[in-house]
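Not every chain of the complex is shown here; the ones you see sit where they belong.
Chains here go by letter, A and B, matching the order in which they are written, and residues are numbered from 1 within each.
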Amino acid sequence: MHYFSDNATPVCPAVMAAIQAADVADHGYDGDAWSARLDSAFSALFDAPVRAMWVASGTAANSIALACLCPPYGGIICHEEAHVVVDECGAPGFFTHGASLMTLPGDGAKLSPDSVAERLKAIRPDVHQVPASAISITNATEYGLSYTPDEVAALGDLARAHGLGLHMDGARFANAVAYHGFHPADVTWRAGVDILSFGCVKNGGMMGEALLFFGAQADARFAEAARWRKRSGHLFSKGRYLAAQLLAMVEGDLWLANARAANAAAQALAGAVPDRLMHPVQANELFIRLSAVEAAALRAQGFDFYDWGDGAARLVTNWSHDAAAVAPLAMALRSLPG
Amino acid sequence: MHYFSDNATPVCPAVMAAIQAADVADHGYDGDAWSARLDSAFSALFDAPVRAMWVASGTAANSIALACLCPPYGGIICHEEAHVVVDECGAPGFFTHGASLMTLPGDGAKLSPDSVAERLKAIRPDVHQVPASAISITNATEYGLSYTPDEVAALGDLARAHGLGLHMDGARFANAVAYHGFHPADVTWRAGVDILSFGCVKNGGMMGEALLFFGAQADARFAEAARWRKRSGHLFSKGRYLAAQLLAMVEGDLWLANARAANAAAQALAGAVPDRLMHPVQANELFIRLSAVEAAALRAQGFDFYDWGDGAARLVTNWSHDAAAVAPLAMALRSLPG
């Protein structure tokens, strides 16, 4: 049974059904009936006027967002282990035409306002140094932690005070919202987020994420993002198949239901190995201490997952899981001699 | 009934079935079983070792190909009405980091070896002028003409003689091959083509084209293209759903069957209006002289299509058509007073 990535899981049935329902003739690109509903669907979800755009992948969503917030000579403050830094082959550098990633350490891949403030203070305001233009955070983080609205708002305040844009990589946004139970608006635009990469693929979609623009500059940024989307080859000619997936997720509460299932499974596993946890479990990922011998023992029982350096492993649950489904792994973990 | 674009047509049933068959757990990105079969499937089709990569859109396929063939300070010789020039919002400039499109005129959007040779001769070999690095042609062309193997080979010879790469935009490659009946190898690698954007979406796919690398540099270019694909956000996390579409197209002869249907429909329409044709019909597009009054009359009967400047229109047939399906439009065209 695979726990190496939520990308490995099939598409959830409601999304597949939506794809098939969209299998009719309609206008190309984003001129179709499904794409036309995105703004209203996400505005309803976020309780505010939202401009919403389908984008094929999380990397494209993040990169286009950053290109809207940062000029080529600017910098993006982010965590040193952020996906945009370590897992996108430099995509932000490509889309921004060479902007700098200004990386910071921080527990659990979270950015702290103090470290951001200190970094900002160190930048000389002359033409020789790269000015900071944006802050990018991941929620849930790369280590499965979820920001509270207050934590985001502290960064949002800093961003506003320094004239920076604030981007949130929400590849697992649903899991973060489901964990805390806050309203999605509280942890985004109400806390100062300008652009959100709203993830769907890891949460049961086939392909396609939503790029959401909040606030007074939403229209202008959306228009610019539309150029980047086309120019980067991401304006698909049959966009209705993407839009339909997003609508299936958010016109009901599928996005939250799926995330809750994955989170519940993660909690069930966490409960089995409280002493092994390297980070709090606040989404659908667990990072646990696990020796090579233990890892081999689990794999021998059919459980698959990634090692995370020496003596550690990452387990990822997904929408198709629930506490029962992961019970065998929970038991196997409990039964480890260590 | 719509004739404005082959993008407007639904996915063909065999492709949809393939997508559903791929709806199982497997490794992410291109680590799945379907992606693993691409090289062999296309090698069989092209009767030669081919490196094949799924890419989400035609724009991405073309741009990544050009980035593999042309440095930022180089130039790409292409037709002034090529898709890469007029319909991709500058995507080649984005992916190549600013290479120049060296545009040439030519009947039916075809490049002639003479005009290419003349253009090459005009470039001074000093550091002030942009050197030509690649030639890009579209087959079938933007006006629905299809290159013969000899025509491609004449350009291929020029390319080789001047050390240029040769790219073919094959968004409607299937229609071109189906029209002439040549072996796909004859009009590509045997004629000097280095990289082919092999189109699927217009031919019945949902999303995803194949980028095919031929010849001695195929491996090196594939490796570089893999970086561009990731860096541009086109390495989808659930790539199996793309790979499955491509395999459904080419592991049988669906790609040709679909193209033949579209071509037959185009010929049926062409036969109805021989005197209105602005270009020979050698694929699935017709460009016809049509007054505004005539266009309105057709639309009143339920036929939809794009105007093509003043006094002209474009009609595009697709995989779901055949001669019978387009009979009503053929009759309506014949019945126009003019």
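We adopt the following convention: a residue touches a chain if its C-beta (ideal position, glycine included) is under 8 Å from a C-beta of that chain, and two chains touch if they have at least 3 such contacts.
In this text, all values refer to a predicted model and were calculated from it rather than measured experimentally.
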- Note on the structure: Given 2 displayed copies, the complete homo-oligomer in this file holds a copy count of 4
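Here, only the chains that are shown with their structure count from here on.
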- Message: Could you work out how far the Cα centre of subunit A sits from that of subunit B, in whole Å?
- Response: 34
- Item | Complex contacts: residues of subunit A adjacent to subunit B | 2, 4-5, 7-11, 16, 19-20, 23-29, 55-61, 63, 88-91, 94-95, 201-202, 206-207, 227, 230-238, 241-242
